[in-house]
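Read the structure below first, then the notes.
One chain of protein is taken out of this complex; the other chains stay put.
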Amino acid sequence: MEQTVSIGTILWTTVGVFLTFCLFSFLYKDNPFYKFAEHLVVGVSVGYWAILLYYNGINPNLFSHLFVFANDPTTGAEFNTWTPRLKGIHYIIPALLGIAMWTRFSRKYSWISRYPLALYLGISSGIAIPVTMKNNVLSQLRGTVVGLGFDWSVSGFLGVPQGIWDVVVVVGTISSLIYFFFSKEHKGAWGGTAKLGIYTLMIGFGATFGYTVMARISLLIYRIQYIRDWWKMIF
Amino acid sequence: MKYIILLFLTCLTLCLSQAILAQTASLDPPAEAALVPSEPPAPPSNVRVSDLPNDDGHGIQVKWNLSPDDGAGAKSVISYDIYRADTPDAPDSLWKKVGTAVLGIKSYADKGERDAGSRDYLPKHTNLYYRVYAVGAGVRSAAAAAGPVQATDDWFNDMKVPELVFCVVFLILTVRFINMAKKGADLYVRPLAGIEAIDEAIGRATEMGKPILYVLGIGTAGDIATIASFTVLGRVARKVAEYQTSMIVPCIDPVVMTIAQETVKTGYADAGRPDAYKEDSVYYVTSQQFPYVAAVNGTILREKPATNIYLGYFAAESLLLAETGVLAGSIQIAGTDQVSQLPFFVVACDYTLLGEELYAASAYLGREPLLLGTLKAQDYLKAIVLVCMIALLALRVITGADVIRKPFDMPWW
Amino acid sequence: MTLHDRLLALDRRWVFGVLALFVIIPLTPMFSNFSVPVTPVKEVREIYDFIEGLKPGDYILLSLDYDPGSLAELHPVAYAMLEQCFAKRLKVITLTLSQTGAQMVEEAVKDVADSCKLYHGFTPERGIDYVYLGYKPYPGLIILGMGMNFRIPFPQDYYGTTLDSIPMMRGIKNYDNVKAVINLSAGNVSDYWVADGNARYGVKLALAMTGVMAADYYPYYQSRQIFGIIGGMKGAAEYESLCKNPGTATEAMKVQVFAHVVIIIFIIIGNLAYFLGRRQTAPTQESR
Partner (left out) sequence: MKRQIPLVLVFVFGVLLAIQYFVPSEASQRGYEFVLDWITIIGIFAMVLGIWSQIHVGYNKIKHRSEDWQYSVVTLVSMFAMMFFGLSFFGGLHGTIFRLIYNNVFIPIQATIFSLLAFYIASASYRAFRARSAVSTVLLVAALLLMLRVIPTGPLADPINKIGNWMLLVPNLAAKRAILIGVGLGGVATALKIVLGIERSYLGKD
């Protein structure tokens, strides 16, 4: 089947493939091609991020509160009329906080930037306290009891009842938690349990590692197919 | 609404097909499976409405008794449709469908929106009326309208009692141990290899005359793992300044960069060498994960740092960074709260701080009594969690599933 | 420098090179006829055997609930299974509960039906051998509704034909009339099938899902709530091999197998070198 591809598409795809090779060359050693691709992508990504923040960040989060937006009659696209909107006047506060960040350009007033930073950390930490307690501690505690079936009639791995394995999960969790205690030295029975904990952790880590290999190889396959498609497009 | 139209269409098409089938009855056997619009199921009874608890005042709880036809029989209920209106005797067109519950369900939480402009707006402090339909195969019947009811605010979410209890206990423990530490009580903590390695690693960098690379991960300054990394960074910067070596801190987020700059500057000042701090040593790279990795990998290979420290929130870049570090011959110390990335750090780095150890690192490095106090509080709460876990397991094993499951099925959890 | 010293200090570029070679070569046209043996595991074979054990004219329901994002892992299963069903002359009811999947599934079903001409000498006809019901939102409600009657959630098929005017759907009321439901999914729809389809209506259920999800659903297999499970690319390749119908999953798995073998061999070489070296020198310092 004959496919017509525009010269522009070929050129742009070739750029992509060229950059792909530049990056793969890093596996051999650091070289000018890699350096070029690396610095290029850093520049492009900063530029992209800045533009994205302008359209999808500052417009909806700040300007839409402070100013009146209108719809372009022909395209329907929203645009800023720069007319102040009194209802959102309280958004002056974050705007001032944001501008306070810029005092870092001055040596004399840079301490003002500590106000927004302090708020940033204070707010994030305050939010995190109950949420982390719930998601990490309580939900996991709940999971050990409710998430597992404790079904004694179903035979699981090695013909052992599934319920036994569920108990093993809890025992593994407990011994791994014991490994994390800071106040007590790993000695005697305590140390033995901690040892069991570290083995549990290591089996878990090994399993995750081995399990992930396939997903990582898939990434490479996709890349090679990308190059192969380009090859087919050109020749 | 879509659903009702759908059911209506079902009726219509079935009637039509019935008619067509009747004409060709001699050819085809009667379609016994066809859906015959039968009598409607009996309506649900005793519809009760109340303010939805623990919400922002824009929700109503609707409850009803199941229709006698719920579950079985030719005219079984399939679902219940819930409608809302401002007056009990409003014409059908003014009843707004707010939700659907499948058969066997006896309640529905009508969670409305706050903003008056939105489609699902549910006004606060206004009389509302509800009607519940039992929907059968294309037919339905309604219970009498229930109401009036008003939605109101709540000032405490009693579903969150467990979190509150744990947080308060933790706070009390922390304050208690901090006070103990202030009074000079000796708080023992066992040595952690990964943290002792940080000291050695800084010394090694001094001997080699090479910098230390400190990566704060790819989280924002709001992620707790990043915040924990800041606390370690301050102490590392102080040691770096004391040893008169240099450090590189590439950042993925401008706010992270700003905080890191202040932290490093403070570390240098604490060490009494504020002039040695160079502004460009803590810099912003880019906010995107993989371009960031490309740049940091390049830096690792070109600067060949003596030590790489990766602490914070990490995703797929964990192995990309750590393997490049091995190639550069750096000593590597890593720590993250991300369970899925720990295996890669464990495999590729010399020392790994597993999960909680990352948060303990600053206390270990600083050895300040206040910090050790929080560490002790952490241990005590861990012990409480452990005891809970063992107790729950024992209860579960001894008494069987149902007894223990009950309290856990409470909305609390 | 002895052999094991050299191996211990092996430049990682050798690892990279060998891996690259063994990933690229199987993808070249020269190797398109070459295949690696795939040994299907029990939970995949059980699904295959079940379908093979059905009689021509039996009904089966395929719920293809994945979106284009998971196409790579689940399309191969869908293709192989549909073809197997058509070849067995089963009556296949297909539908999707994934919003973005409606068109993709339609194309897949048509595709397989058309290709049957080539391999099996007949074309399954829409309405006689298979039916595609399309997409409807609220998976939980749909699954419950179908337990009463397919016509409740799906009065018409994807093309707007009422079910009663579709020849193969006459007299087919609900799950009681189908031998099994196979759910291919990349999201939480499987939960609904297990909880609503299996637990409430006792549907005979099997799942095919992405590799990441599969591990979480094994407990259902152990408790026999589902009679089989196909996980990820590997499961897909196994299913293809059972059907003797190698497709994209088999090709990808070929590469995966090569890559895994390379990595495992390197690990073995590394350990051999380490033990040879340790016999001669004192044990090295341990590090984690």
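Per-chain numbering from 1; labels A, B and C assigned in written order.
By definition in this document, a contact is a pair of C-beta atoms (placed from the backbone, for glycine too) under 8 Å apart; a residue touches a chain by one contact, two chains touch by 3 or more.
The shown structure was predicted, so the numbers you read here are calculated from the model rather than taken from an experiment.
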item: Chains in view touching the one left out; value: A, B, C
item: Selected from C:127, C:246 or C:270 as touching the chain missing from the view; value: C:270
item: Those residues of subunit A which, in the complete complex, touch the missing chain; value: 12-13, 15-17, 19-20, 23-24, 26-27, 35-58, 61-62, 90-91, 93-95, 97-99, 101-102, 104-105, 111, 114-133, 135-137, 140-141, 143-144, 156-158, 165, 168-174, 176-177, 179-180, 197-214, 216-217, 219-220, 222-223, 226
item: Residue numbers in subunit B that touch the chain omitted from display; value: 54-58, 114, 124, 153-157, 160, 163-164, 167, 170-171, 174, 178, 220, 222, 224-225, 227-228, 230-231, 234, 253-255, 257-259, 262-263, 265-267, 269-270, 274, 279-280, 283-285, 287-291, 293-294, 302, 316, 319-320, 322-323, 326, 337, 339, 342, 344, 346-348, 354-360, 362, 370-371, 374-375, 377-378, 381-382, 385
item: Sites on subunit C contacted by the missing partner chain, in the whole complex; value: 10, 12, 15-16, 19-20, 23, 36-42, 215, 218-219, 234, 253, 256-257, 259-264, 266-267, 269-271, 274-275, 284, 286, 288
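Here is the rule we use: only the chains that are shown with their structure count from here on.
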item: Distance between chain centroids, defined by C-alpha means - subunit B, subunit C (Å); value: 30
item: Distance between the centres, which are taken as Cα means, of subunit C and subunit A, whole angstrom; value: 28
item: Of all residues in subunit B, the ones touching two or more other chains; value: 346
item: Subunit C, residues touching no fewer than two other chains; value: none
item: Subunit C contact footprint on subunit A (complex, rising order); value: 27-28, 149, 151, 154-156, 162, 211, 213-215, 217-218, 220-221, 224-225, 228
item: In the complex with subunit C, residue positions of subunit B that touch it; value: 2, 6-7, 9-10, 13-14, 16-17, 20-21, 28-29, 31-35, 76, 78-79, 100, 102-103, 137-138, 193, 327, 346, 350-352
item: Partner subunit A, residues of subunit C touching it in the complex; value: 13, 16, 23-24, 27, 72, 211-212, 215, 219, 222-224, 232-234, 252, 255-256, 259-260, 263
